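Quick one: this structure, given as structure tokens, is what I'll be asking you about.
Removed from the display is one protein chain of the complex; every other protein chain stays in position.
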Amino acid sequence: MIEPRFTAGQRIRIAYRDASGHCRTPYYLRGKPGMIESLIGRFHDPEQLAYHRPGLPKHYLYRVRFEQSALWQDYGGPGDDQVSADIFEQWLEETDDAEQ
Amino acid sequence: MADPNETELTRGVHDLGGLPAGPIDLEERPLTGFERRVDAMMMLMIGPDGAFTADALRRAIEEYNHHDYTHLKYYEKWVRALRVLLVEQGVLNEQQIDAKMADIRRRIAEGIEV
Partner (left out) sequence: MSEGEHEHDHDAHTPRSDDPPPSTDWEVLERALGELLVEEGVIEPGDVHRQMDWMDSRNAMLGAQIVATAWTDPAFKVRLLADARATLLEDMDLDIGTLAELEVYENTDTLHHVVVCTLCSCYPRNILGIPPAWYKSREYRSRVVHEPRAVLAEFGTELGEPVRIRVLDSTADLRYLIIPVRPTGTDGWSAAELARLVSRDSMIGTALARDPQDLKRNVA
């Protein structure tokens, strides 16, 4: 059984790359730093399901939290307002705390 | 923050988060019969006895060009995707859909109820 790569509380970065086809990692989050809020579970891969393929093996899905100040240079509100999104493991990268 | 020296990524037509946009139209009206029937057919087709997944529905719509994505109404996008996906999955074929549409138009012209 493949173990999840990330744990709650861990700082991560969303991969900065293009999708090839259907993708549920929004453009506005690509390359952005965030934090794993929780591991949601294992789900069939939507990037495969979208093309009538079974989407196996299941991938780990995480709830990831972002500070608005990290997402937008012009955010008009408290910088610690947040966005939360559910992101698959293949779109998450480890990051050094020093980069934050 | 992403390295400004990195190549800019491609944003899908549907991938709207963060784009500039105007005020939100808060007006609400009941759905038309067309809209309710398209919604119902789609729910049946992505359900457990259906023909394709909700993921496929999203993907089909994401493949529309920018003009169509922006200008087609919500359920127009859905009924077109219904056609695309039912044909893709071999449930129906283009010829029979075209023939049935012609038949319906003929019935309308002859004053027969459809």
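By letter and in written order, the chains are A and B; residue numbering begins at 1 in each of them.
Definition applied: a residue touches a chain if its C-beta (ideal position, glycine included) is under 8 Å from a C-beta of that chain, and two chains touch if they have at least 3 such contacts.
All figures in this text were calculated on a predicted structure; none of them were measured in a lab.
> Which listed residue (A:Tyr16, A:Tyr51 or A:Trp72) would be found touching the missing chain in the intact complex?
A:Trp72
> For review purposes, identify every residue of chain B that touches the missing chain, sorted by number.
Listed in rising order, the touching residues are 14-29, 31-34, 36-41, 43-44, 46-48, 51, 54, 58, 61, 70, 74-76, 79-80, 82-83, 86, 91-92, 96-97, 100-101, 104-105, 108, 113-114.
> Kindly note down the residues of chain A that lie in touch with the hidden chain.
24-26, 28, 40, 43, 46, 61, 65, 71-72, 75-78, 80-88
The definition used in the following text is that only the chains that are shown with their structure count from here on.
> Inside the complex, what are the residues of chain B that reach chain A?
1-3, 6, 9-12, 15, 17-18, 52-53, 55-56, 58-59, 62, 88-89
> Can you check the complex and tell me which residues of chain A touch chain B?
Against chain B, chain A makes touches at 16-19, 21-23, 26-32, 46, 49-52, 70-72.
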